[in-house]
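Reviewing the structure listed below.
Omission of a single protein chain aside, the complex is shown with its protein chains in their original locations.
Here is chain A:
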Amino acid sequence: MDAKRVETISARVDAAVSSPDSVEDELELSAVRHRPEGLEQLEAQTRFSRKELQILYRGFKNECPSGVVNEDTFKDIYAQFFPQGDASTYAHFLFNAFDTDHNGSVSFEDFVMGLSILLRGTVQEKLNWAFNLYDINKDGYITKEEMLDIMKAIYDMMGKCTYPVLKEETPRQHVEIFFQKMDKNKDGVVTIDEFIDCCQNDENIMRSMHLFENVI
């Protein structure tokens, strides 16, 4: 899947031909540009139509001319949607969820894959994705600490000016409620099966999974 072609405009070719020169290496101008795979391949891998992919890519490239999003840009973009609070922590978790190959940057393929799951995937896939988001260290279990981090991040996005005023223990209480609901065998962690089971039995959650389907 990863047919990344990283172009480096540099004297590397020259260096290979001529004798290695440290000065040349220093002057190496590496402009990393990333070109995504062709439209047909992406069409096959995701559930978007050609036109939708075109629209998505245009928006993506407009904001990130170099073709990849690094974490800071990601945080910036996401923060613009939540001006009243601090979205950086949640954006960090989101970034990790999108960056499936964990190389520190989100390319267009990662982006579009994630979106494909979120918008056009089955409920199972969506829940899988959500579990992946909550599981910060990707070990297959959601612990209370991980959940608390996520919860705090979400509440941070709300900012200070809320009604009623958010108190310190609100995230913690919320985590307790979550664990009460999800943790069936009360072992202090939530596994993927417990999670999916529980969500499928919850009507609200099921309904909300279909909320954003017509986003594009």
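Throughout what follows, a residue touches a chain if its C-beta (ideal position, glycine included) is under 8 Å from a C-beta of that chain, and two chains touch if they have at least 3 such contacts; residues count from 1.
Criterion: contacts and distances are computed from a predicted model.
The listed options are "Nicotinamide-nucleotide adenylyltransferase", "General transcription and DNA repair factor IIH helicase subunit XPD", "Potassium voltage-gated channel, Shal-related subfamily, member 3" or "phosphatidylinositol-3,5-bisphosphate 3-phosphatase", and the UniProt record of the chain not shown names that protein "Potassium voltage-gated channel, Shal-related subfamily, member 3". Per the touch definition above, the residue from A:42, A:68, A:94 or A:189 contacting the chain not shown is A:94. By the touch criterion stated above, the residues of chain A touching the omitted chain are 51, 55-56, 58-60, 62-63, 77-78, 80-81, 83, 94, 97, 111, 114-115, 118-119, 126-127, 129-130, 133-134, 150-151, 154, 174, 177-178, 195, 199, 204-205, 207-209, 211-212, 214-216.
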